[in-house]
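What follows is a short report on a single structure.
Complex shown without one protein chain; remaining protein chains in place.
Right after this comes chain A.
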Amino acid sequence: MLKAVNKTNLRTLSGLIQRFQSTLVVAEHNNGTLTPITLNAITAASKLGSDVSCLVAGTECTKVAEELSKVKGLKKILVAQHDAYKGALPEDLTPLILATQKQFNFTHICAGASAFGKNLLPRVAAKLDVAPISDIIEIKSADTFVRTIYAGNALSTVKCNEKIKVFTVRGTSFEAAAKEGGSAASEQVSPAPPAGISEWLEQSLTKSDRPELTSAKVVVSGGRGLKSGENFKLLYDLADKLNAAVGASRAAVDAGYVPNDLQVGQTGKIVAPTIVAINKDPEAPIFQVADYGLVADLFKAVPEMTEALKK
């Protein structure tokens, strides 16, 4: 029997298995544009080696579906438009995702590990009676994932033996899928009726013309050393010159210098930029991990840098 399991047979077998696998990416969007993290999730899904489809559920799906139709690597776009999806609440999206999985037999379901994904996929997993895997940073194979544990102080490689794998994807660990070259067709799926147990009331988003923190190429981040919310203006000025987003450490947020959604770090938003540190203490721990370090007083160096960039 062992003789029969040669290289060719294994290749055929794994090809067969891959053909029976397929992934559903739950798109995050605001009924107008696609949220960038969905593109990172699509790249992650493509590493599983089989077909990737995307589900767009919302009150206004047309533009988002169109954007997705150009994304490279997608086989199908499934669209479910209904007023019940106002607020994109997990209680209403979950029955839709379950029905979609049943219809198309997806073996993998994923979304970006954002507030949206982290709120939604665990419910989907619970209803499927499977263990979800959150915030993966690497895909080793169709059933093996790597994630961080203990606030990033260790990495865990996990094999998932569930029939349906449900997971969220850390956006900064995967490249965004190309937004051109795709040709996926859209297909309507019947929206499930509203669950009626939760109601979305309102949203208050911090308005900003700056790039979104989790997808910005450059982030200018400030900590306790800024000493006040007003002083953050120095960073906003520098960020404008660099077309950067502005972030803050937990200390700065807790001190009330800036709103909560600027927080970066383990309990805030995960960003993965090049780290440039400016600190007047040459022993500051940040210098051990910064890509570039400048020992200087930020109140002098930051305005100087803003000036230098004007040239």
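A few notes on this one:
Here is the rule we go by: contacts are C-beta pairs under 8 Å (C-beta built on N, C-alpha and C of every residue); 3 or more make two chains touch, one makes a residue touch a chain; residues count from 1.
In this text, contacts and distances are computed from a predicted model.
A single chain of the complex does not appear, and UniProt lists its protein name as "Electron transfer flavoprotein subunit beta", one of "Molybdopterin synthase sulfur carrier subunit", "WD repeat domain 54", "DNA replication complex GINS protein PSF2" or "Electron transfer flavoprotein subunit beta".
When you scan A:12, A:156 or A:228 for touch with the missing chain, the hit is A:156. Of the listed residues A:12, A:59, A:103 or A:144, the one in contact with the hidden chain in the full complex is A:144. By the touch rule set out above, chain A reaches the unshown chain at residues 87, 89, 91, 114-116, 118-119, 122, 125-126, 129-133, 144, 148-162, 197-206, 212, 214, 218, 242, 250, 259-261, 267, 269, 274-276, 287-296, 301, 304-305, 308-309.
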